[in-house]
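One protein chain is absent from this view; the other protein chains keep their places.
Naming follows writing order (A, B and C), and every chain is counted from residue 1.
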Amino acid sequence: MVIILRPDATPEQRHAVESRMRELGFQIVLAPSSPRVVMAAVGEGSMPPLEEIRALPGVAEARPIPEPFKLASRSFRETTSVIRIGNVDIGGPSVVIMAGPCTIESEEQMVRTAAAVRSAGATVMRGGAFKPRTSPYSFQGLGEEGLKLIRRVADSQGLLVISEIMDKSQISLMDRYVDIFQVGARNMQNYALLRELGKVERPVLIKRGLAATVDEWLMSAEYVISGGNDRVIVCERGVRAYETYTRNTLDLNAVAVAKAISHLPVIVDPSHAAGVRDKVVPLARAAIAAGADGLLVEVHYAPEQAICDGQQSLYPEQFAALTAQIRLIAEAVGRRF
Amino acid sequence: MVIILRPDATPEQRHAVESRMRELGFQIVLAPSSPRVVMAAVGEGSMPPLEEIRALPGVAEARPIPEPFKLASRSFRETTSVIRIGNVDIGGPSVVIMAGPCTIESEEQMVRTAAAVRSAGATVMRGGAFKPRTSPYSFQGLGEEGLKLIRRVADSQGLLVISEIMDKSQISLMDRYVDIFQVGARNMQNYALLRELGKVERPVLIKRGLAATVDEWLMSAEYVISGGNDRVIVCERGVRAYETYTRNTLDLNAVAVAKAISHLPVIVDPSHAAGVRDKVVPLARAAIAAGADGLLVEVHYAPEQAICDGQQSLYPEQFAALTAQIRLIAEAVGRRF
Amino acid sequence: MVIILRPDATPEQRHAVESRMRELGFQIVLAPSSPRVVMAAVGEGSMPPLEEIRALPGVAEARPIPEPFKLASRSFRETTSVIRIGNVDIGGPSVVIMAGPCTIESEEQMVRTAAAVRSAGATVMRGGAFKPRTSPYSFQGLGEEGLKLIRRVADSQGLLVISEIMDKSQISLMDRYVDIFQVGARNMQNYALLRELGKVERPVLIKRGLAATVDEWLMSAEYVISGGNDRVIVCERGVRAYETYTRNTLDLNAVAVAKAISHLPVIVDPSHAAGVRDKVVPLARAAIAAGADGLLVEVHYAPEQAICDGQQSLYPEQFAALTAQIRLIAEAVGRRF
Partner (left out) sequence: MVIILRPDATPEQRHAVESRMRELGFQIVLAPSSPRVVMAAVGEGSMPPLEEIRALPGVAEARPIPEPFKLASRSFRETTSVIRIGNVDIGGPSVVIMAGPCTIESEEQMVRTAAAVRSAGATVMRGGAFKPRTSPYSFQGLGEEGLKLIRRVADSQGLLVISEIMDKSQISLMDRYVDIFQVGARNMQNYALLRELGKVERPVLIKRGLAATVDEWLMSAEYVISGGNDRVIVCERGVRAYETYTRNTLDLNAVAVAKAISHLPVIVDPSHAAGVRDKVVPLARAAIAAGADGLLVEVHYAPEQAICDGQQSLYPEQFAALTAQIRLIAEAVGRRF
């Protein structure tokens, strides 16, 4: 239930409302940065008649949140959340581009790729230090050494850092190096991890699971928000389908749906959806045209030498040409880049 | 196998090449409007060594067509086919918009909708006279009366007509009224129908089946082309997936793939993919951004009164706002509208 | 709506009930072989209050049919329909096995395969004379010559014949040779064909489309039944999924669901679901264990010589071993074979 107080509600009235809801078994969460006091009562309490709540002194409005995700829903927060990190706003008027290699490999790779993505307009650098590989025999990432490298290189270019976390035991280590925690598709329902990420200060980007519904995806966001961290970004990266020409099938329906029912910023990863370089470009353009708040793209200064996912990494020139088109498309849909 | 003759090849040399391939069990199909003679040898013949064919007098080049669809492949025709109907080019530099109601209902509906879509930039009017309905008890369309109506209204607005054909027995009737035969998703593999459409003069638009692979979709085009009609357009309209917020999942990966491996124009129907009006707009924009050659969109002058699919039909104002954005996006990707 | 008359209802009362329902815009269909008069009022009429109908003289009970398929639902007919053809009952206590090659190829092939399947317990022979092939260049079947052959061979072994129909124009030809018309997965929603099959006397087996829901599958049956032919069998043959080890994914959930909500006999085709021979056997056993009324299995006396689908055709010995196991499983679930 969302409860909105009158502008002239007193602290005592607010306290009384909160007490009543807690008594009924709910937790109270306040919507941030709202001109009026907007609170959500969430949890497994027993829902009272709306009339009872509306009749409490100081209450302007009370209505149910129909979605199973409460704090992530637009029924609770009507405007898209803008997540500010440094001087980058995710979810604001400008679309945001996060780019870089699949895996952190070497100083040269990171320096050259960072320079390329930065000059093409990216503001966040991606790169994996812990890699969820299907095979236990594949390279699993450079670990902390990789994190140090991406931090140093990103700082030198004025870029933010996003990197994937695979287990809650990595939180304190990664917290020292990254600006955004990325939860991969395979861990979208690793609830032990999500709960812990509810306690961190940094934003969390949650990729959609390979066969997750939009509701399940947003429920994973709800785990983090209900744990106390409302700076959550969700990322569509393609769902599993039967077609074999591409790795996965990018689901832009889901982007349009998520934007409509949730206030969270929605980012699109066209690289994993396509799985092959020349399909990444049209899908990236399509994502911005569909209303996504940004992109997460694999770029490598020399894709043919990449340890993993080289076939889906863009060449720097391709990426620069793409961002030039993105600029025009963003404007066509009322955004900036 | 594609065989390209030398510019100076004589008619006798050409005849000898064709004879040899027929002897081996192949049919010969010529690529239209090519500066040089380009022929495809298709069928279940026994493939000779390439060297043998390359050594024939007058032959400049011979190479296999790796795709299972031969005549629909870019290996056979390198440039996108442009299908001219009246003064409309489908597959050319301009994107083409086909719009109108799901079902032809009445004079007033058609006149008002036609005026609206025309003024917003559509050049082809859609509307069903024979409707494939899941239930035998649902309205099945106005039949010939509907065809007469759409023809008259479209003519008065200078629009072309596209309408769905459900069975080969309807060909001669529909041929009198429509400019483009539309094969629906449910009939994508109705081979008896496809074979007969190989014998007509008019273009055929083939919608992708609900769970068809790109190869199967293009093989259905191959049925029509190999029957003698090379004016085929393919149309992506969403695939069946598990998500329930929208009717189907628009697959723009498939658009990017089809454009890369086939020379056929690729159109997108965002209306059936979304199933709900407010999701049609972002998907339509995304389709053009992804490189589609046009759109097939449901528009109704009064969607709430529509007999079918009203919830996914755009209001005229929405459609006009959409086409204004389409114009900018088309330019961003090097097209016109 | 189902309306059940009292045992002592007079012809006049029955007539009055029917008249009233027709007046309201419904068609009346009688449930066959029921001790009491049970009628369904179907179509797009306007539903009256149940009380009104229950109050009509002679009416024992009236209740809505909640399913979109009315005549195919168990709400209309409570017991499984038994379809008798010659001395074979489909849907009765005994499971029925239909077996034979994918395609009718030759006298020797048919004679040897027929003898093999018959001695292992099959009572219906399958074999295609018109083949829906993905490629227009593939062998399309022997046509009438094939039909003559399967009829002659089946007769000599005392077997019934089932063969696939691809277009309504083939009905009168095929009607001379087959006992059961088979509608393939690709034509499950070829409504022009289904409507015409509503007018034939012979039973119709409808395969489930590659991505059809159970409701859509049963709605296709409803097309045939509402057209006048209530001898319909439905056949599960695997749905399209993302796994590549097998051709399709057999959906036995759908068998359990269809048996629960419909009175139609449900047959399973494990051959197309598996696509590889050694997986056909476990799936066939599973189908009977799940409660299917029979199987449609590809068997060839020499699979390695088959023109098509050889890799999924059972060897005669494999088939005989399978039917021996089927006998025990049928008994375990209260059936016979």
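Heads up, the rule we're going with is that a residue touches a chain if its C-beta (ideal position, glycine included) is under 8 Å from a C-beta of that chain, and two chains touch if they have at least 3 such contacts.
What you see is a predicted model, and the numbers here were worked out from it, not measured in a lab.
Student: Out of A:190, A:229, A:253 or A:312, which is the one that touches the chain we can't see?
Tutor: A:190
Student: Kindly state which of the options C:3, C:117 or C:287 is in contact with the chain not pictured.
Tutor: C:287
Student: Who touches the missing chain here, C:23, C:78, C:108 or C:243?
Tutor: C:243
Student: Based on the whole complex, identify which of C:85, C:122, C:252 or C:295 touches the chain you can't see.
Tutor: Checking the options C:85, C:122, C:252 or C:295, the one contacting the hidden chain is C:252.
Student: Residues on chain C that touch the omitted chain in the whole complex?
Tutor: 211, 213-214, 238-239, 241-246, 248-257, 259-261, 273-274, 278-279, 282-283, 285-291, 325, 328-329, 331-333
Student: Give me the chain A residues in contact with the hidden chain, please.
Tutor: So the residues of chain A touching the unseen chain are 42-44, 68, 70, 132-139, 166-169, 186-187, 189-193, 195, 209-211, 215-216, 219, 222-223, 226-227, 239-240.
Student: Given the full complex, what residues of chain B touch the hidden partner chain?
Tutor: 240-242, 244
Keep this in mind: only the chains that are shown with their structure count from here on.
Student: Measuring centre to centre with C-alpha atoms, which chain is farthest from chain B?
Tutor: Greatest centre separation from chain B goes to chain A.
Student: Let me have the rounded angstrom distance from the C-alpha centre of chain A over to the C-alpha centre of chain B, please.
Tutor: Result: the chain centres lie 37 Å from each other.
Student: Approximately how many whole Å separate the CA-defined centres of chain A and chain C?
Tutor: Chain A and chain C have C-alpha centres separated by 49 Å.
Student: Going by the contact rule already set, what residues in chain C reach two or more other chains?
Tutor: Within chain C, the residues that touch at least two other chains are 240.
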